[in-house]
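Structure in structure tokens, see below.
Left out: one protein chain. Kept in place: all the others.
A and B are the chain letters, set down in written order, and residue numbers restart from 1 in every chain.
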Amino acid sequence: MENNPNATEVYEESPGGSLAGYIAGFILSLVLTVVAYWLVLQHKNSGQPMFSHQFLVVTVVVLAITQLFVQLVFFLHLDRESKPRWNLLVASFAAIVVLILVLGSIWIMNNLNYNMQTPAQTDKAIIQDEGVHP
Amino acid sequence: MSEAVSTLKTVTVEPEESKSLFGFWIYIMTDCVLFASLFATYAVLHGNTYGGPGAKELFSLNFVLAETLILLTSSFVCGLAMLAARRGDKRQVLMLFGLTFVLGLAFLGLELTEFHHLYAEGNSWRRSGFLSAFFTLVGTHGAHITSGLIWMGVMMVRVRQNGLTPVSLRRLGLLSLFWHFLDIIWIFIFTIVYLMGAL
Partner (left out) sequence: MLTIKAGSILLGRLDWHALQHGPVELIGIASMGLGLLAAVAALTYLKRWKWLWREWLTTVDHKKIGVMYIIVAALMGLRGVTDAIMMRAQQATSVGNAHGFLSSDQFQQVFSAHGTIMIFFLAMGLMFGLINLILPLQIGSRDVAFPFLNATSFWLFASGMALINLSLVLGEFSSAGWLAYPPLSELRYSPGVGIDYWLWSLQIAGVGSLLAGINFFATIIKMRRPGMSLMRMPMFAWSVLGTMSLVIFAFPILTATLTMLALDRLLGMHFFTSDFGGNPMMYVNLIWAWGHPEVYILILPAFGVFSEVVSTFSHKRLFGYKSMVIAIWAIVALSFLVWLHHFFTMGAGADVNAFFGVMTMVIAVPTGVKVFNWLFTMYRGRIKFSVPMLWFLGFVATFTVGGAAGVMMAVPPADFQLHNSLFLVAHFHTMIIGGVVFGYLAGLHYWFPKIFGFKLNERLGRYAFWCWLVGFLLAFIPLYILGIMGATRRLDHYDASMGWQGLFIVAAVGVAVIVAGIGFQALQLLVSIKDRHKNMDTTGDPWGGRSLEWSTSSPAPVYNFALLPEVTGRDAFWTMKHAKKTTEPLEYEAIDMPKNTPIAIIIAGLAFAVGFGFIWHIYWLAALGLLGIITAIIIRASDENTEYRISAAQVRAIEEGAAV
């Protein structure tokens, strides 16, 4: 490090060991994908769905986020970055911005769409949400 | 292993590689925000079918599962290719990146088939806000895959001609980062567009 102050130290796996990492990542991702797919297929095709719609939406998203972390660790080696962990920091900031943008937009647009819809649409929404006739 | 507790060893990454890897990582982050904008738009517009068919009617889960498994496998194979590259095994690198390329091409082919099918049935990007958002989100991912394939082709030619030089090694690292990232984005397309669309 003395000679090259701008170099960073990066941990590299010796070739034999990391094959296991990629295989593990692959299999985990496979499982997470197929489970999510199967759950939705089951819900769609069967006469008697095992899980509620809401439960499935949450589960499927959780499975996706899990697979995200699996791939970040096993394929992108984000856990093995040496200090200072710039990549991790920037990725965290990006994740926050993404969440703000996506969730914020959904919240805002939902709100706007509700307030800016036609009277007929509002009547329908009131009947649906509250069960009373406006 | 008698000595080392783990099989890990440290490698000093020279400034050039550290710099370009970091710069490329930042670019990937900007791409995440780009896709986030498209995801946000899809989330807002996915119900705007303008009387036409929606996600439930239009998407085939089996088809999409096939695409997903192909892309996932290509990401895995790409990882194997990088292991070969770090080992200096030029032949393996060309073979594995070649396989990655073929799988990527297959993914693209399936996707274009799906697009063509929708278009032929009158459900093009002009039909509704929902379909505009769908085609653009998935199409942008496809455009990134295409760029990756072009890059992969150029790299394979380069490696074939000049061997695994430090510069090529560095760039293959960036390419594999790009390819893994595209599979990560696909996880969310698969989940939010197709799985949630079917629910």
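In the analysis below, a contact is a pair of C-beta atoms (placed from the backbone, for glycine too) under 8 Å apart; a residue touches a chain by one contact, two chains touch by 3 or more.
Source: prediction; values computed, not measured.
Of the candidate positions A:52, A:82 or A:111, contact with the unshown chain belongs to A:111. Those residues of subunit A that touch the chain absent from the view are 5-6, 86, 93-94, 96-97, 100-101, 104-105, 107-109, 111-116.
Mapped onto subunit B, the interface with the missing chain covers residues 15, 18-20, 22-23, 26-27, 29-31, 33-34, 36-38, 40-41, 44-45, 48-50, 125-133, 135-136, 150, 154, 158, 167, 171.
Heads up, the rule we're going with is that only the chains that are shown with their structure count from here on.
Centroids built from CA atoms put subunit B at 16 Å from subunit A. Remark: subunit B residues 6-15, 18-19, 22, 25-26, 29, 32-33, 36-37, 39-41, 43-44, 61, 65, 68-69, 72-73, 75-76, 79-80, 83, 86-87, 177, 180-181, 183-184, 187-188, 190-192, 195-196, 198-199 touch subunit A in the complex.
Within the complex formed with subunit B, the residues of subunit A that make contact are 1, 4, 6-19, 22-23, 25-26, 29-30, 33-34, 36-37, 40-41, 43-44, 53, 56-57, 60-61, 63-64, 67-68, 71-72, 75-76, 80, 82, 86-87, 90-91, 93-94, 97-98, 101-102, 105-106, 109.
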